[in-house]
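Remarks on the structure that follows.
Excluded from the complex is one protein chain; the other protein chains are retained at their positions.
Chain naming follows the written order as A and B, and within any one chain the residues start at number 1.
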Amino acid sequence: MTVPTIQTAGLTKGYGDICALKPLDLQVAEGEWLSVMGHSGSGKSTLMNLVGGLDRPSGGSLSVGGQDLSALSEDGLARFRREFVGIIFQQHHLVPYLSAVENVMLSQYFHSVPDEAEARLALERVGLGHRLKNRPGELSGGEQQRVCIARAIINSPKLLLGDEPTGNLDHKSTVMVLELLKELRAEDRFTVVLVTHNEEVAAWGDRTIYLDDGVLVREERLRS
Amino acid sequence: MLFRILKNSFLKRPKAVVLVFISIAMGAAVATAFLGIAGEVSHKMALELRSYGANILLEPAAVEGGGYLRETDLPKIKTVFWKYNITGFAPYLFGVADLSANGKKERAVVSGTWFAKQLEVPGEEASVQGIRGIAPWWEVNGRWPEGPDEAVVGASLAKRLNVGLGSEVGATVRGRAARFRVAGVVTTGGFEEEQLFAPLVTVQDFLGKPGQVSRVLVSALTVPMDDFGRKDPNSMSKDEYEKWYCTAYVTSVAKNVEEVMAGSRAKPIWQIASAEGALLKKLNAVMLLLTVLALGASASAVSTSLMASMAERSSEIALMKAMGADRFQVAAIFLGEVLIVSTAGGFFGYLAGNQLAALISHSVFNSAIASPLWLFPTAIVSAFLVALAGSVAPLRRALNIEAVRVLKG
Partner (left out) sequence: MFAAKLLPQLFAFFGIAAVVLRGYPERRRPLAVSVGAGFAVGAAVAFFLFRNFPGSFPFELIRTVVGASFFLFWGIAVTALYRSSERALPDASGRSSRLDAVAAPVIALGAAVTAGALAACRFSGNDAPLGPVPALVLLLVIGALLAAAGFFLEAKLPEALTVSRAGTLGGVVALLLLSSSYLVRLDLFSPLSMKVMKGCHDFVHQFMESVLIPDHLFVRPQIWGYIGILFSKEVGFWGGMVIWFTPFLLVAIAVRFELLPSVGHIRQGAQRRKLLAAAIRQRRMKLIVPLLSLVLMAGAAYRSSFPDVEYWDPKPIPVAADPSGDVFIPRKGGEVDLSDGKLHKYLLKGGAREVRFFVMLTPTGKLTVDLDACAICKPDGYGQGEGSVICYYCKTLIPLETVGKPGGCNPVPVAFSEKPDGVHINGVTLVNAWSTTVQSTGAKKEGGK
């Protein structure tokens, strides 16, 4: 019996009067691929931010990888993020004035020390060996998202978070990106939490949970 | 990596960088210029008030100009109570005469004085007194007069008369005539450059005032003036008067000398000089205030432009935070940028400020200035300070950015 990667009990988050997340109990096993579905404003992004250490819970307990996140300081959370989590955003969020390989190296720099050779390898692994020196503006949406994936996995995180990672992509690119994620997970054995409102994307996971108005309304196990 | 980030960020956003650079460079330039001028002014002031110059002036007590001091009283100066503190003195006898040389005629002051006179005072050790002792900064081109008919001519008088070393200068006053051979041309930086200096005896003969002296300049080793020294001796208690009398304030030495020179009144020269000094001090204070204001203005300009670029870059910083950069790493990137810009800004500001100082000095004070070496580190440091002061608020803002909110938007 291994410790679950994510374990929450009565986790809540409120912004002022608005309650974005009602008490939530959730467990995600190590190596699991969890899809989180819901409309906008259903609290799925809030959940992802809490799990990724980008935001602090208002109540309840939240432990990720055995660490109690609410006990960590500001810099402790930063450390947690760089060593434990890889995040992929819908809008990519690449640094516009850095090339693809430099964007990956930036992540290495915050984590420890930059290593250009390793960053190149990571980009080759996501199939961008030929676009190392290009700036984000010179890459297509799918390519940019692949840079993001390379950046997210470069520090060998235990947990990969995706916030609508395919939201801006066409069908073909979406499939490519998800295929890539699946391959990488098979090799590196990290846990995946993908937030999406697309059933098709959610179907790639092992399990899907449905959030509505901050409440877990349904859970569906696809494979184990 | 830090270097790569900085390089690319500079190249990517030249406008913001240039804006910050200009504000810092302007601040540093103004600081350099003002401090340079202020430093130069104080330097000149210090030259004026040089400690080894004469600091007591003895004049005849009779105000209406008819009075003279007696040359025979002079040796008594070396016998007064403070004799060991008097390092030198020189008598002067002035008269206006018509000078002629090389066919040119000019009216000018002829001064009789001691250049370096061997003075024997009974009961005291022999000493050498005269201008050479009390005004060592006089620059004589040529040599000091040795014979009775030799003289040194002030530089600007020499120019007017068009005389040089070895020339002959004729002088007439009220029918008497004398001829002087120019042994040297003297540069003093003061009114002395308009005069002709000849041995005292010669001038006494020439002016028909044997044994008479118009004034005596005395150079004394004194204690810096303090509040006690400024008190009026007449209002002192016995104890105080005793202490005042036995303290080598310039005033007490002056009083001491006055007592032995019959019919004289002694004025400490510092009274003039310190009034001047107070004015210059005020000027310096104004300069300093202006500098601080200029630096403050440029710091707020830096702050504003950094704030603006901060708003532009907030998503970038939020991203870095999301990737796990801690506050130290964010600050390093931010301050690294500011530090590089401010070093460059300080350097160019120094160069520009030097030019500015030269320009101001030339147009206002009509003199060239030599920029002191300490200005360079000062310019760089003030640029750093301006940059740091200006980046406090933007940096706080950067550190307080909440990644979640920014990245969502």
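Points worth noting:
Note that in this section a residue touches a chain if its C-beta (ideal position, glycine included) is under 8 Å from a C-beta of that chain, and two chains touch if they have at least 3 such contacts.
Bear in mind that the values here come from a model prediction, so they are computed numbers and not experimental data.
Check B:V128, B:C246 or B:L359 against the missing chain and you find that the one touching it is B:C246. Within the set A:Q108, A:Q145, A:T191 or A:T208, the residue that contacts the chain not displayed is A:Q108.
Although one chain is not drawn, its touching partners on chain A can still be listed: residues 83, 108, 111-113, 115, 118, 122, 154-156.
Seen from chain B, the chain kept out of the figure touches residues 81-85, 221, 223, 238-239, 241-243, 245-248.
The definition used in the following text is that only the chains that are shown with their structure count from here on.
Each chain gets a centre from the mean of its Cα atoms; for chain A and chain B, those two points are 69 Å apart.
Remark: chain A residues 45, 49, 52, 54-55, 74-75, 78-83, 85, 87, 89, 91, 93, 95-98, 102, 105-111, 113-114, 151 touch chain B in the complex. Against chain A, the residues of chain B that register as touching in their complex are 1-2, 4-5, 8-9, 11-13, 315-316, 319-329, 402-404, 407-408.
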